[in-house]
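The structure under discussion is supplied below as structure tokens; questions concerning it will follow.
Here the complex is missing one protein chain, while the rest keep their positions.
Coming up: subunit A.
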């Protein structure tokens, strides 16, 4: 435990946590304490679950050097699929909830399998599946909104609280804890990070990079499915717009949280804290009735700033301990193994 405490103090998590506290305090003071009343805090945590889950979903694909543009599409499709199962086909609510999670996982598995089997760039693959799933989602629900009354037990769960905090939020936190354990202490998690950190080294150590990619996409999809479940529990209904605005925050959270875009690292706590900051920005907008476009402006600017800062830090590190480059290129030494030299 001592090691992780130390790491916490050194990392940017401390900065992020400070921003969360100061930000919450500022909104609290300027709203005359209204932000801290039980209803407000409940709403705050209720709608924090999805940002955390999709941020973590993106973090998993980033950890192996992939990305998942279909985060919102998988979530939206899973939620609507479950809605149709329960409302139109009359299946029990819990079957619908379970289906949402499973369908998400299967969609992710499909993404991973496509990337590995076709060797097509993950960007293109998930761009395509995003478009396809968004289309299917529209096909399923058209222009209607399926009311959540059809899955009342799940809605009841969404209303339940433990220790004054919505159960939904606990679900997100438990997922985060599980992921933290998986990446820190399981062989599978370490293998994903090895593949993302240096695929050649991983391959030479007998690790299958293909397997890592498939596992990462499947886990990412599964988390999108959980986010879909959370959506079923917290919204008054689902329609074709669910998931449409998930993409930017899903990248923003891990990037602000300190996850490297080239793979090989995760930052579960950082991602959770960054999601919280994004949620605070959104709360501030609601509190002061600013135009929603301001939120996008702020989030976009913060992401850009974080990445730029990361680049500066990287360049400093490189200057400090890099041997003189042996070749003309400034790229890292990642020649594909299949290449004779």
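In this text, a contact is a pair of C-beta atoms (placed from the backbone, for glycine too) under 8 Å apart; a residue touches a chain by one contact, two chains touch by 3 or more; residues count from 1.
Everything below uses one rule, namely that contacts and distances are computed from a predicted model.
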"Biotin synthase auxiliary protein", "Thioesterase", "Sugar ABC transporter ATP-binding protein" or "Transglutaminase-like domain-containing protein" - which is the UniProt name of the missing chain: "Sugar ABC transporter ATP-binding protein"
Contact residue for the chain not shown (choose from A:194, A:230 or A:280): A:194
Those residues of subunit A which, in the complete complex, touch the missing chain: 185-188, 190, 193-194, 197-198, 200-208, 264-265, 317, 321, 323-329, 331, 333, 335, 337-341
